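Take a look at this one; I'll ask things after.
What you see is the complex with one protein chain gone and the rest in place.
Letters A, B and C name the chains as they come in the text, with residue numbers starting at 1 for each one.
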Amino acid sequence: MKIRKLLLIIIPVLLLSLQANAQRQVIQIPDIPGYITLKGDLHTHTVFSDGLVWPTFRVNEAWRDGLDVLALTDHLEYTPFSADVKVDAARPYEIAKTLASRHGLLLVQGVEITRGMPPGHLNAIFLEDPEKLRLDDVTEVMKEALRQGAYIFWNHPGWRGQQPDGITRVYDLHREWFGKGWVHGVEFGNGRTYYPEVIDIAREHNLAILANSDVHGTTADSYTPGAVSHRPLTLIFSKEKSMTALREAMFEQRMVAWIQNILAGSEQWLTPLLQASLEVEPPNTVVGENKWVTIRNESAFLIHLEKDDDEAAGPNSIRLEPLTTVVVQIPRDVNSIRYNVVNTFTIETSGPLLLDLEIPKTLID
Amino acid sequence: MKIRKLLLIIIPVLLLSLQANAQRQVIQIPDIPGYITLKGDLHTHTVFSDGLVWPTFRVNEAWRDGLDVLALTDHLEYTPFSADVKVDAARPYEIAKTLASRHGLLLVQGVEITRGMPPGHLNAIFLEDPEKLRLDDVTEVMKEALRQGAYIFWNHPGWRGQQPDGITRVYDLHREWFGKGWVHGVEFGNGRTYYPEVIDIAREHNLAILANSDVHGTTADSYTPGAVSHRPLTLIFSKEKSMTALREAMFEQRMVAWIQNILAGSEQWLTPLLQASLEVEPPNTVVGENKWVTIRNESAFLIHLEKDDDEAAGPNSIRLEPLTTVVVQIPRDVNSIRYNVVNTFTIETSGPLLLDLEIPKTLID
Amino acid sequence: MKIRKLLLIIIPVLLLSLQANAQRQVIQIPDIPGYITLKGDLHTHTVFSDGLVWPTFRVNEAWRDGLDVLALTDHLEYTPFSADVKVDAARPYEIAKTLASRHGLLLVQGVEITRGMPPGHLNAIFLEDPEKLRLDDVTEVMKEALRQGAYIFWNHPGWRGQQPDGITRVYDLHREWFGKGWVHGVEFGNGRTYYPEVIDIAREHNLAILANSDVHGTTADSYTPGAVSHRPLTLIFSKEKSMTALREAMFEQRMVAWIQNILAGSEQWLTPLLQASLEVEPPNTVVGENKWVTIRNESAFLIHLEKDDDEAAGPNSIRLEPLTTVVVQIPRDVNSIRYNVVNTFTIETSGPLLLDLEIPKTLID
Partner (left out) sequence: MKIRKLLLIIIPVLLLSLQANAQRQVIQIPDIPGYITLKGDLHTHTVFSDGLVWPTFRVNEAWRDGLDVLALTDHLEYTPFSADVKVDAARPYEIAKTLASRHGLLLVQGVEITRGMPPGHLNAIFLEDPEKLRLDDVTEVMKEALRQGAYIFWNHPGWRGQQPDGITRVYDLHREWFGKGWVHGVEFGNGRTYYPEVIDIAREHNLAILANSDVHGTTADSYTPGAVSHRPLTLIFSKEKSMTALREAMFEQRMVAWIQNILAGSEQWLTPLLQASLEVEPPNTVVGENKWVTIRNESAFLIHLEKDDDEAAGPNSIRLEPLTTVVVQIPRDVNSIRYNVVNTFTIETSGPLLLDLEIPKTLID
């Protein structure tokens, strides 16, 4: 009997101590009505420019990190490892594509056009033949990218390496290109930095905003899942998970940037995203003039709410960590509460999103 | 401009660094068709017997831990703090009930009948007046508990303090009470220990099995969320979240015990619970004779699958940590795979649950 | 052979999966020349006032948290659990003292004198008979405490519950008591809050500063070891680990407060504490005009250095997490670097500590 019991215990303990499969973390980001939410990073590097990892590593890393979309965007003009590694902008995608398709990851072919300011650095993605962009005149590079149907966005526009005081300055060349519709987006966030002034620029020039890692080393060394320093993501609201739908969604600006626990984008997408992330339950109890209500954060976002109007119902401040709930006390007859989501920027106002939360009735009411 | 930018950055950083609300962890345990899954701990102590915390602490702790159901079950006959704390079995529930109702926690009134072996220790819960059980003769105590409509279960039946070699021995008194239907359940798991032999006993005597913490200190000191050493739970499949539905579910044995990442219970409940926890996606890609398929674990359970038949399709072993996915390679024409869930015990066989996973077709197929 | 190998593997795995003993975390805080550094929390509560845990729980908690000194300081005048728990200020210490002595914890008997403002709340510790302080007139309470040889400090002086705008206001009654030497210290830090303005008050009135938890629930629920939100501590530089030496050290103001990764106190103690925490190694390499030097943080403190003078040698900013090292590049002929420790406040200046770090020569030099 003792042996049998021992074995019953040993077997699961042993099995549980083994690690059998590579595993992917699920990032809890909800879909919104009419669209699925693709989690993308559209700016990464490999040893084919100045990154420190092999292209297949980026695919496994993105898959483990819970991403749906990954672009490999090695520098076109900057290849410091060329004494040892072949210079060929098409190779990273070629090497990685089979692995990506097995893992269900949408792998996007791209390059980083790497010039002095202006125009600085821009990513061109959805390319067919990146080596054709290896041209001297940057205007010709842009034309060739657009000929291939590229989506083009301005990278880390306030980067101190090219902007003396770390603030984005828009040059005439940018204005010209924006006017022609050559540039479709701009990075609000890059790595561990975000540029608040990009919100104003995006509104003025009708650009979409993105947040990407620009990772050269590894995301495991740079970011902490669940913390402020999570991997930055561009969230894309797509009709389905396919390359065609992804392209369409990006050109139609259905995107929100998520970096350092800040969500930035148009109210059109922030509102349904936050509504889908928060669930208000019917009151737990109603006693006298008050009721106690549970608010659930079903997302991986940290959501920090501050009351818009001091006189209104509800606590001044509600902070919801990822996958947590809070209980708030509110007056019995209040059926809706209004809060600013402090950790958001809307393109429309450069300020926080204003969110109304409806309180369901109890079954008895 | 610099000041404005600084403020834009400072404000969210500052706000995010504050902790505004007590928060509850969401434990991702799915509902099953027809029932919601209540997460319960039906065995805990306070300073009113030999526990080290105040009754309201237990409520906040259970709420933060993500529970739906909590029973306070102080020892009826063992009150070592009686020099300083009033001896009254009704007080823990009275003190804690308002807080519980605000937080939407179903708080169950109970006591632990604390005798030498046999019968050892038993919990009587759903009591109306626990002080009426303060009687010398344990048979009278049982009768009074049953008169009040109590659900009664045998605690830590293999506890070394009362079973010399740590193996559950069933005494004649137990058999008599089992025969009369006086005892409704038995702890398969208690604290950090589980008793495999309890599965056989439950089958033979038609008892439900439970897993509870029996916490005296705090769960934060004893358990680690997401690890093997998670807080043990009794999962109860209830028609709704109410005291009436909870009672009905327990008396109808709609329960599964979860402890040390082991799930134990009837196939009737384990099968839908595991099916609801795992989602198989349509193939990511089909190449030649093979397809690559993603399996998602949408639950907080660790799920360890071992192939039932070496000749069958799929990898020998699939390990899914909580909220992760894996990709497996299987032959193109296979539409279902069969695995043992190694970290389960079914009451029907004392062995692992056998689970069939259907593989959806691609949209094109 | 296979069996033997299996057993060789199983045995350690099994043993390693068991948890055999309660364990104490070692907090890496260095001693300083001439003194050992005692880690203390001098403000905690139990169910004997409005705390939520039994006195022995506080002892185990403090021991696990790595403390050397613990004071139990229940409210003298506020006992909301008196319907169930005996009102007796001497009981917490009596109940806990045996356990503390076994664990080598210096357990200090105290109470929190709990009055409206002024004087607000003060802790009197090292008491002999706390019940003798149960007097109406607060001046009489102070006199009795001093008669018993108490060390008295002002608690959370900027607490919003008693200071309308959350800023410490010193009342005439405080000035009178400070002048008479009745009050020996003041809390710079309490719980998760610190009061910068207390530095000025401490300097003006010659008070020592402390940081304590004032814990009512549990430290596991309130604090995270190794994070900004670590348990606050009063560090006491004592000739030895004994009650006599502890008292002497406190009355001689040999203390530093540590809260939210801020260290506050006199330069006399901050300087040797930081010097003992940081070790500069001989250069790793010297090439051309530069050398590369490793700086080790051997403490549990986060240490953030900012250069005092932009023209001087060394990087502008050096951040050392607990138990980490960094490598810095400095000119070959520089033998000392000077930094502000940004996360300190000195009583002398209310500003950060200025610290000189000597760079050892290589063996060859």
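In this section, contacts are C-beta pairs under 8 Å (C-beta built on N, C-alpha and C of every residue); 3 or more make two chains touch, one makes a residue touch a chain.
Note that the coordinates shown come from a computational prediction; the quantities given were computed from them, not determined experimentally.
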Among C:Asp31, C:Glu77, C:Glu197 or C:Asp221, residue touching the chain not depicted: C:Glu197
Residue, one of C:Leu135, C:Met243 or C:Leu323, that touches the chain absent here: C:Leu323
On subunit A, residues whose C-beta touches the chain left out of the figure: 17, 19, 47-48, 51-54, 56-57, 60-61, 64, 81, 83-86, 88, 91, 95, 192, 217-218, 220-221, 228-229
Residues in subunit C touching the chain absent from view: 1-2, 5, 8-9, 11-12, 15-16, 18-26, 28, 63, 101-104, 165, 167, 196-197, 228, 261-262, 281, 284-285, 287, 292, 294, 296, 298, 302, 304, 306, 315, 317-321, 323-329, 342-343
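Assume only the chains that are shown with their structure count from here on.
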Length of the line joining the C-alpha centres of subunit B and subunit C, rounded to whole Å: 39
Centre-of-Cα separation between subunit B and subunit A, whole angstrom: 36
Touching two or more other chains - residue numbers and ranges from subunit B: 19, 228
